[in-house]
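The complex appears here without one of its protein chains, the remainder shown in place.
Now for chain A:
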Amino acid sequence: MTVPAVALLAVFAYVPMLGNIIAWQSYSPYQGFLHSPFVGWDNFERVFNNPAFLHAVENTLTITVFQLVFFFPVPIFLALLLNSVISPRIRTTIQSIVYLPHFFSWVLVVTIFQQIFGGAGLINQTLRSNGLDGSVDLMTNPDTFLVLITSQAIWKDAGWGIIIFLAALSTVSPELYEASVVDGANRWRRMWHVTLPALRPVIVLLLILRLGDALTVGFEQLILQRDAVGADVSEVIDTYVYYQGVIYGDWSFAAAAGLVKGVVSLALVLGANKLAHVFGESGVYKRA
């Protein structure tokens, strides 16, 4: 029964893994994988000596760190807040509303932001009709780009992110709260000593997964806005690989850059998981 799925994965996941061989070749589409000449580590040397690639790495890391600090805590905070809402009806209503944007495409999200924050958008239109200077264009401003893409990510996915924290909260035994009340804990101490420890494994798990994705920051989101804001702040590893390979046809170089990214991501996940074990959490997968 697993044959169709295995076949699909073999063709579309494993064959491309082998296809990474072109990173060590001087690949030309006319000669194909089999006949292109091998050039050793030349492509990787070119990648690491390339200032544009290094700049893309820098941008990627900046965006990841920024989102880790400003995006990651938002779902936790919202989950705690929502969990404290007592009426189940209000809670589920709010939940179904905040989950919704997760299912919108990035094209849609970026368009919505453009219609509201862009040069001709709703904010400027309101400013102008009140006689104020309505020429702030947040969509094309490189200085505020980090804040812009982070708020887009929050708008789209923070609501969805709370789902797993809410689930973890719902498994906390009420007896723990009762016991702590008997011991004289007020609401804040209960949150600190009961609620947050209950969330810790989930937080660690998500941090590890996030770390594995550290080099993959909102590819579609960035490629959609790269033209408007300029490559200087919006070029990340993925967009760089896309432009070098698909647009400029430097296949081997782009494949080498992509492979570097894949290997580093894998190392990050394995490393983070190891670290989680050291600190006594179960992490993504158990020790084999």
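In the analysis below, a residue touches a chain if its C-beta (ideal position, glycine included) is under 8 Å from a C-beta of that chain, and two chains touch if they have at least 3 such contacts; residues count from 1.
Going forward, contacts and distances are computed from a predicted model.
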For this session: Mind telling me which option in "Lactate utilization protein", "Cytochrome oxidase subunit III", "Carbohydrate ABC transporter permease" or "FAD-binding oxidoreductase" is what UniProt lists for the chain we can't see?
Result: "Carbohydrate ABC transporter permease"
Exercise. Which of these, A:Pro37, A:Pro174 or A:Gly280, touches the one chain of the complex that we don't see?
Worked result: A:Pro174
For this session: Decide which residue listed in A:Gln31, A:Ser84 or A:Ser173 touches the omitted chain of the complex.
Result: A:Ser84
For this session: Kindly state which of the options A:Ile76, A:Leu146 or A:Ala255 is in contact with the chain not pictured.
Result: A:Ala255
Problem set entry | Interface residues of chain A (partner: the chain not displayed) | 1-2, 4-6, 8-9, 11-20, 22, 29, 32-33, 78, 81-82, 84-88, 92, 94, 96-101, 103-108, 110-112, 114-116, 120-122, 125, 128-129, 155, 159, 163-164, 166-167, 174, 177-178, 181, 186-187, 202, 205, 212, 219-220, 223-224, 238, 241-242, 245-246, 251, 254-255, 258-259, 261-262, 265-266, 269-270, 284-285
